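Of the protein chains in this complex, one is absent; all others appear in place.
For subunit A:
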């Protein structure tokens, strides 16, 4: 009877835990998000990679490109003398019923220099939606003459790695650690006092010895100088 009851309780707890796990998965912070990456190398935005991924701080993944850049396209971009020399990355995201997009730009020249190899950081807010994107090619300067020195290929492949940057929980006043430190200091003080359990003589010999010496000397002097002192007194009288 007892055993059965216990089993029932355990089963119930397991059920609750399971339910909790499901519910957190359902609308929790670690849901899936579908991303669609577009860029403007053809003068208009077109997709080059799509991914369906779980939000996590550790995620660092290589995007699998759905298209490549032909040498013709590449040469045209190198010759790009437009008033808009930017490589713009547009990231569409969809999570649950909500979809939106974020954008970021860097000078086109930087992307050409690394032959479309860069990292994308997606900033994710508290509710798991992408707020902002950042591209990084590892360099901030480039020059057109350098570009022409790049070895010619028949086609260039995207080599884009992506990671998520989740919102950090803001710092809290660290009272706990401060109080612990105070407690530790106090304990250290107390310990210092308690540790001194030497015998009385050993502890206070510094004070005892001079007193003893003075007493010994005093008694010695009173014995020795008793006569002359008394004599002087007499002489004075």
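Simple rule for what comes next: a contact is a pair of C-beta atoms (placed from the backbone, for glycine too) under 8 Å apart; a residue touches a chain by one contact, two chains touch by 3 or more; residues count from 1.
The rule is short, and it goes like this: contacts and distances are computed from a predicted model.
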Hidden subunit of the complex - UniProt protein name among "Uroplakin 1B", "Isopropylmalate dehydrogenase-like domain-containing protein", "Mitochondrial import receptor subunit TOM7-1" or "ER membrane protein complex subunit 1": "ER membrane protein complex subunit 1"
Sole contact to the chain not displayed, among A:41, A:55, A:110 or A:162: A:110
Full-complex contact with the absent chain, from A:75, A:100 or A:155: A:100
Residues of subunit A in contact with the chain not shown: 27-29, 83-84, 86, 88, 98, 100-107, 110, 121, 123, 125-134, 136-140, 165, 167-175, 177-178, 181
